[in-house]
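Only a single protein chain was left out; the remaining protein chains are all shown in position.
Here is chain A:
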Amino acid sequence: METVPALATRQQSIISSKTCPIRLFGSGGILRGTLAEWCAEKGIGEEETLEIEYFESVMPPQRMSTLPHEDWVSSISCQIAGYFLTACYDGNIRAFDYSQKLLQTIPTHNAPVSSICIIPTPSAPSESHLIASASHDLTARITRLTLTPDSSTASPPQTLASLHLHTAPLSSISANSSGTHVLTSSWDGLIGVWNTSIPTIDEVPLDDTQAGAERKRRRKMGDGDDAPRPRRKAPAAVLKSHTARVSKVVFGRAEQDKTAYSCGFDSTVRVWDVENEICTNTITASSKPFLDLALSPSGQSALAASTDRTVSQYDLRASTSSAITPSVATLAHPATPSCIAVSPDSSSEHQLITGAYDGVVRLWDLRSIKSAVTSFKAWEGKDVGKKVLSVDWARGGRRRR
C-alpha cells in the first residue's frame, strides 16, 4: 500500500522568495479578483473608504516525498523536532526523520493503531520520548522510544504500560502539555483519564483469554526475549457522559491544562473538568456526528469536523441555554472532512487545515469561510479513492494515509 505523507515548508519558502505574495481581505472575505470587480459585486461606491487587511499568502505546499507504508496510516505526529511518527493499521508505529528514512518500526499492537501522541517529558533526555498509542485491541499503550540520528545505536523501544479500560476500540489519545496525564476516547462512549507514571505491578488482573493469547505469543517469541511485559494500568478517572462513540478527546492548551474537550457521534462537543471528572459544558449540534476536534490557538473556540461535510466552529464560552448551539462558522467541504489541524504559531491563528475523504487537503482562513484559501491534492490523480485520515501541522508538516 502506498501512503503519501507530503511535507511542505510554509513560511520559509515564502519569505525567502523576493516578492512576498499577499492576500487581501475585504469586509466580506478574500479578494480573489481585482478590487474594482469586488467593489462592483458588493455594490460599494468608488468614493468609499475600504478597510483592507492583508495576510501572507500561503503557497500550495510542494510535496517533498512519500513515505510508503504497508497498510493504511491512521495517525501522524510531527511533534518531535526532526522526526515523524506514524501509526499504521498493521499495528506498528514507525519513526522517520526528515530525510524520510525509516528509523524504527515498533510493533506495539496486534490490531490497528488508531491514534498516537507524544507525551512531553521535559525532564527526560532529548533522545528519549514517550509515545502513547491507542488501538482497536481495546487498549492504549505507552512506549518509550529513543530516537537518535544513527538508528543502529538506538536502544530498542520498550512498551512500558498498557491501559485497560475500554470495551470497544479506541478512537483517540492525547496527552497534556506537561506530560502528566493522558486521555483516551473510545467507541463505547467513555473517556479514560490516565496518569503517565508507570506502575510497578499490574493494576488490572489478566483475564483468561487475554492471558492465554499473551502466553501463546510469548511462547512464540521465544524465551530468549527478556523484554519486560508491559504493566497493565488502570485509569485514574473515567469521564462518562457521551451517549455514542467518542471520536476525539484533547486537552486544553497549556494554561488550561485541567480542561478536556471531546466530541462524539452523539453530535455533542463536551468540555470536561478533568480534576473533578465532570462535564462543564455541552455544545449540542443537530445531527452532526463529529469525527475530529481541534482547539483554536486562543483556546476559546473549538473546530469540529462532522460527517455532514462541514467543519463547524463553536464558541466554547457560549452558554448552553438553548438545545442546539449555533455554530460560529461553518466550512463546507465536498467530502467528509476527517481531520483538522490548526496552526501552532500565533501569527496565523485564523488558519487551519483540514483533510477530507476526497484526498484533498484544504487550508482555511476563519475570517473567510466561503471557500478554502488553498487546497491541494495529497497525491497524484490516479489514486482517486484515497482518503486523508490525519494531518498534523507543526512548523509545516502534513501527513495523510
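The working rule: a residue touches a chain if its C-beta (ideal position, glycine included) is under 8 Å from a C-beta of that chain, and two chains touch if they have at least 3 such contacts; residues count from 1.
Please note the rule applied: contacts and distances are computed from a predicted model.
Chemist: For the chain that is missing from this picture, which UniProt protein name fits: "Glutaredoxin-related protein 5, mitochondrial", "Alkylglycerone-phosphate synthase", "Rab proteins geranylgeranyltransferase component A" or "Ribosome biogenesis protein ERB1"?
Modeler: When "Glutaredoxin-related protein 5, mitochondrial", "Alkylglycerone-phosphate synthase", "Rab proteins geranylgeranyltransferase component A" or "Ribosome biogenesis protein ERB1" are compared with UniProt, the left-out chain turns out to be "Ribosome biogenesis protein ERB1".
Chemist: In the whole complex, not just what's shown, which of A:C39, A:A335 or A:I369 touches the removed chain?
Modeler: A:A335
Chemist: Check the options A:F84, A:W187 or A:F251 and report the residue that touches the missing chain.
Modeler: A:W187
Chemist: Return the single residue from A:W38, A:F84, A:F265 or A:F376 that touches the missing chain.
Modeler: A:F265
Chemist: Which of these touches the unseen chain: A:Y89, A:W194 or A:W364?
Modeler: Residue touching the absent chain, from the options given: A:Y89.
Chemist: May I ask you to list the residues on chain A that touch the chain which is not drawn?
Modeler: Residues in contact with the chain left out: 72, 74, 89, 111-112, 136-138, 166-169, 187, 207-210, 212, 244-245, 265, 286-287, 289, 291, 307-309, 335-336, 338, 357, 385, 387, 389.
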